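The structure follows.
Here the complex is missing a single protein chain, while all its other protein chains stay put.
The chains carry the letters A and B, assigned in the order they are written, with residues numbered from 1 in each.
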Amino acid sequence: MADTNGKVVTLICERAVDLDQHLDEQGRLKDEPNVSVVKFPCSGMIQPLMIEAAMKAGASGVIVCGCQLGDCYYREGNKMIRERLLGQRPPGLKKTVDRRRVIALWLARPQIARFLAETKEFVGVLKELGPVEAPQPAKPATAPAAAKPPAAEKTEPGKEPPAQKAEPAKAPAAEKAEKKEPAPAEATPKPEAAKDKGASKEATSPSEVKQTGSSPDTQTESKQES
Amino acid sequence: MYTEPLNKITLKLEQYTNAIATSKYNPFYYHGALPQFYLWVLFLSGLLLFAYYIPTVDNAYASESPNLINAFTSVSYITNTIPFGVVIRALHRYAGDAMVLTIILHMLRVWFTDRYRQYRIVQWLSGVALLALVLFIGQTGYYLIWDERSLVLTRMTCTAFDAIPLIGQSLKWWFLNGTEITNYTLANFLFIHIGLSFSLLFGLWIHYVRMQRPVVTPPPVINYILVAILLLVVALVPLESSKMADLTQQPTEFDVDWFFLWPYWMMTVMPLGAYWLTLLVGTVVLCCLPYFVRTKEVEAAEVVINKCTGCSLCAKDCPYAAIEMVPAPAGSRFKLLATVKPYRCSGCGVCVGACAFDAIDLPDLLDSDVTDKIKAIAQLQT
Partner (left out) sequence: MIKQLATPLILVFALVCLGTTFFLPWAERGTLTPNSKESSDIRTWMPSSPPESLAGLFTDVQNTLTGVVATVGEESKDAQKSENFKFYCYAFFLSLAMVAAAIGINIIGREESEEKTILPLKK
């Protein structure tokens, strides 16, 4: 469905870089129309789930932007999200997210030029990395080998962190359906399956689809809503 | 907001400082910790001075005789006889000045960057009280030297208290520890100076209580610079010597330390009634500063009770200690439940970022809405 579209989502806090002059009416950067901006009251509100959702939905990369380290308006928000991204604080970023596609910037309000320069560089890096594999719901992993992941990432899909199992299966929110797909050992790291970095959950074996019952439907549903 | 231009200037200044010192060592980012550090310098140097200080006014003789032992001679002893005594004494004085300066800079920064209102009101009000305390403690420090200036300041203070209706005489009695200047007076000054200094710690507790992990110590890099500045001033601006206070004389000229003794200058240029009124109005204006700006009320975060697993991450992460873990209601599968103290909530959403179970929300910005928006953006065809 979604294709290699090179979209970059920027999650920025209201008091970091002041981009108002540089955004068009749809929240995209005038200089880089592929980059869209979503504002938060504080970068500490950013959930790693949101980054995972962005990647899963087909974004090419995510920029997290908060205030200067040491100057968060709410004292600690940027420190929190930074530690979450680095894995030093729970909840963390799932291993399935390609770390090369996420950067974090800590810039004060007047540092617009720096932000634009870093964004431009990041977009260039993302172009080099190539397109993201689009999510393929309920299909075995026969997606074309467009990207060439490093060997280390092959074992990713099989190794969901145990913490995810603790997430209550009862969570009714449809949007959180991706989270619910448990990563049992059945997701054996097939060589083809390994290509899907952000799309590992969707490219699962049929047995997994049966286990989680409604989730692929709600998955498709939520995608259609978006 | 009327402080916006000042905020811009502050940010620009910090940008230049970041270029030199990096954000890890930028003193602006430790603006609250700087006066706290100077407080430790004051405690330490004050402790050393306290070891040799004698709080009496005995001066049977008008000049310093070798047998005379009183506050002034003890200070002279510290200054001239004890090795490094003059450095410790000067350190103590200039650390006091530095503390007032850094408090004022701290106050200005929180004002300009809009960090003093709503959920930060307790910090602001306790800060005003702390500033008043620090200024008064500094003044008592000048009384303790018991030189001519001290005598003039004491007399001026008594006159100022006389001008207060109703409670003025009681205040003067308390201040002098009697009806005239005696040994009891100086012992009182010492008690006020040291006792109020320790009560500063209590005030600081109130100042810090609504923050989790308050930054109270600058990194060593900044601490070295702070002490180096003090030592430099000590070396380049030696303490002036002075003459012992003589109760029979009335000296008319003395050096004014602008950090602490500006109220006395004010007393000389305006009638005392106006002086007290100015101080009162000034304090009230300062306390009311947060109420001059009216912005949207903060909508406190709300816990979705049936989703909360009691993992405590939100409580640990909340920068304002606004989330408390309480025992979960009976029948719950979990042990703890998060609850929000709405009067402390800043609406920042750090708790939302910490929650892996979608169990806490900002009412005006649901994270599910945000996630939907993100997905929509990610899927748009260009």
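Details
The rule is short, and it goes like this: a contact is a pair of C-beta atoms (placed from the backbone, for glycine too) under 8 Å apart; a residue touches a chain by one contact, two chains touch by 3 or more.
This one's a predicted model, so the numbers in the text were calculated from it and none came from an experiment.
Considering the full assembly, A:69 is the residue among A:23, A:69 or A:129 that touches the omitted chain.
Listed residues B:224, B:262 or B:291: the one in touch with the omitted chain is B:224.
Of the listed residues B:108, B:239, B:287 or B:328, the one in contact with the hidden chain in the full complex is B:239. Taking the complete complex into account, A:93 is the one of A:37, A:59, A:93 or A:123 that touches the chain left out. Take chain B: the residues that touch the chain left off the picture are 18, 21-25, 79-80, 83-84, 86-87, 220-222, 224-225, 227-232, 234-242, 255. Touching residues on chain A toward the chain that is not drawn are 68-69, 82, 85-86, 93, 95, 99-100, 102-107, 111, 114, 118, 150, 152, 156.
The rule is short, and it goes like this: only the chains that are shown with their structure count from here on.
Our note on geometry: chain A versus chain B, Cα centroid distance of 44 Å, whole angstroms. Contacts from chain B toward chain A in the complex involve residues 8, 11-12, 14-15, 18, 23-24, 26, 28-30, 113-115, 211-213, 307, 309, 313, 317, 319-320, 346-350, 352-358, 362, 365, 367-368, 370-382. Touching chain B in their complex are the following residues of chain A: 1-3, 5-7, 9, 11, 27, 33-34, 36, 38, 40-42, 44-47, 49-50, 53-59, 68-77, 80-81, 84, 89-91, 106, 108-111, 163, 166-168, 171, 173, 175-176, 222-223, 225-226.
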